[in-house]
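What you see is the complex with one protein chain gone and the rest in place.
We call the chains A and B, going by the order they appear; numbering starts again at 1 in every chain.
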Amino acid sequence: MMADFDYLFFIEVLVGGLLSGVMYSLVAIGFVLIYKTSGVLNFAQGAMLLFAALTFVSLVERGVPFALAFAITFAAMVAIGIAIERTVLRPLTNKPPITLFMATLGLSYILEGAAQLIWGTQVHGLDLGIEDLPLEIGGVFISQFDIFAAAVAAGMVLLLSLFFRYTRIGLSFRAVADDQFAALAVGLRLPLIWTTVWAAAGLVALVAGLLWGARLGVQFSLSLVVLKALPVLVLGGFDSILGAIVGGLLIGASEKLAEVYIGGYFGGGIETWFAYVVALAFLLIRPAGLFGQKLVERV
Amino acid sequence: MSALATEFTVAPTLPKWAAPVLVLIIAYGVVPFVGTSYLFEAILLPFLALSLAGLGLNILTGYAGQLSLGSAAFMAAGAFAAYNFNLRVEGLPLVGSIILSGLVAAGIGIVFGLPSLRLRGFYLAVSTLAAQFFVQWALTKFSWFSNNSSSGVIDAPTLSIGGIVFSGAAGRYLFSLTIVTVITFLAYRLVISQTGRNFIAVRDNETAARIIGVPVLRTKLLAFAISSFIIGVAGVLWAFAYLRTVEPAGFNLDRSFQILFIIIIGGLASIRGAFFGAALIVVFPLVLARLGSFLLGDIFDSGVLDMSQRIVLGALIILFLILEPDGLVSLWDRIRRRLGSALRLTRR
């Protein structure tokens, strides 16, 4: 039995899973940014992703150059982020987190509707100019596009880490994330930080939207990518960028391996729920996730 | 008691049961005779099924404070369980299959409620999505559930209670109305009982609830079970009385969100809230469609309607959360109080 085990194939599946896991991480990071600063689980992240990809692809189809389309879409995402922060989140300050979550659920309906009302509901192909030919490395075939996407995602993560480590506004972000009350007390300008964070989340949505859009086609179901990111967040903790990365890799790898090796016993198609089961099973052992902090109950 | 206390009693001249009794008299005595089949098919039947689903979710989310994004899964479980009980158990009356299917949904609710013993807030909300995807997957994947029907779409049986057959739109309306009335009454009894108080205690302050002796874990699971039972029965009504077919596709994530929106708009932790919210959710797309085609003519096709419906719905959710967090119910009560005091003034 074990002698028949095809290690090369196993590695191929594993690497494929890890690479798509990086793309899950990228979506999850968009959530973490906002959760860390404002305590909101932004369900609209998926809709933002759809909105960005649809806007970008529609502009390109209308002959706008790639770089300009990127810039315009980015500007639009920043504007949307600021608008959300001003009109939705600010009036709901000090409301329970669940209320804020439901508000972002409403937001995702608005964004999905608006994106498709403006640009139509048909499926758009998105070509980023990367050929999706398998690349052979030591007998293992790996999708070239996956490598590219993972590299871009890794680059984004690096960029965000540098931003938050070395810039003034980034340092303020970390202060707010650590202690909102104290940050307010020493006079950090929270609105500016929130605006920046929403802009950063918009950028993440744009990049993730392009990568996912190139793979799945730009259409409504793109916003469902959010459902792939949620188990990653549960696993990694809503407030940890490192958790989002590791969680994404774990979910990506286990999902692909399960689909290939045990999916057959269930008649296939288990990827819709498998990630959730992994995340849940893990949480039952460690309620705070991989890197989240255990809260001491204060009464 | 103080002036404040009297301000809170809703209708000082009428007893508390007057309004529901009046509604029931109209619902049973007038509507079946004057209603058109459009009214039943397009408005009242979906309204009743969704109200019941909203009521079920309100017990879990509104009263017990456990956010669930998997309601449609419990509706699906109820619908398919009722279909299979009806198909496979000889001589089981329809009411029997409905009760059993509610129990099946309750069982699944307990299983997916188990994480609530360890998880809170968002973590729990996300874990309820597991129920949504797993149940939908299982129902599509295993054709046994749909009796090996090739399309996965199956016809619902005829509705009858104790030999009386409820055929036609008006009949199915009366069938739904009766079930909804009975369950609503029982749910009302529940929320005013010590158990209902325990739900709210767990929601408002779990630690304090545990310390005064509320069995927190049991209470949470009970909320999941009762809520899923009611939502399961709502699924039966949705499939058997409204759609007349049973298929997994209709019980998707959007349906779960729709039920959540019903209780946000109608009013959390309120029995009436589910009905108010469901009424708005059912009626507003119809109004929007009429309004849209009236104002915009041909540009307003079904695609545009769909999208503008999403936008308006999303905006409504946000508006309610910001401006009227207690929902239509509290809006309604305020208007009624205003009218009441205006009437008293004119009488003087």
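Following the convention adopted for this analysis, contacts are C-beta pairs under 8 Å (C-beta built on N, C-alpha and C of every residue); 3 or more make two chains touch, one makes a residue touch a chain.
In this section, contacts and distances are computed from a predicted model.
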Legend entry - Among "AtpZ/AtpI family protein", "Cysteine desulfurase IscS", "Cytochrome c oxidase subunit 1" or "ABC transporter ATP-binding protein", the UniProt name of the subunit that does not appear here: "ABC transporter ATP-binding protein"
Legend entry - Omitted-chain contact residue, chosen from B:I98, B:L139, B:A269 or B:I317: B:A269
Legend entry - Contact with the hidden chain (one of B:T195, B:N252, B:S293 or B:S330): B:T195
Legend entry - Among B:S37, B:S167, B:T207 or B:S341, the residue in touch with the chain that has been omitted: B:T207
Inset, instruction - Touching the hidden chain in the full complex, which residues of subunit B are there? Just list them. - result: 1-2, 4-5, 8, 121, 186, 189-190, 193-195, 197-198, 200-201, 203-205, 207-216, 222, 226, 269
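Heads up, the rule we're going with is that only the chains that are shown with their structure count from here on.
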Inset, instruction - Indicate the whole-number Å distance between the mean C-alpha point of subunit A and the mean C-alpha point of subunit B. - result: 32
Inset, instruction - Spell out the part of subunit B that touches subunit A in their complex, as residue ranges. - result: 67, 115, 118-119, 121-123, 125-127, 129-130, 133-134, 136-137, 140-142, 207-208, 253, 257, 260, 264, 303-304, 307-311, 313-318, 321-322, 325
Legend entry - Touching residues (chain side subunit A, partner subunit B) in the complex: 41, 88, 91-92, 95, 97-99, 101-103, 105-114, 116-117, 120-121, 227, 230-231, 233-234, 238, 266-270, 272-273, 276-277, 279-280, 283-284, 287, 297, 299
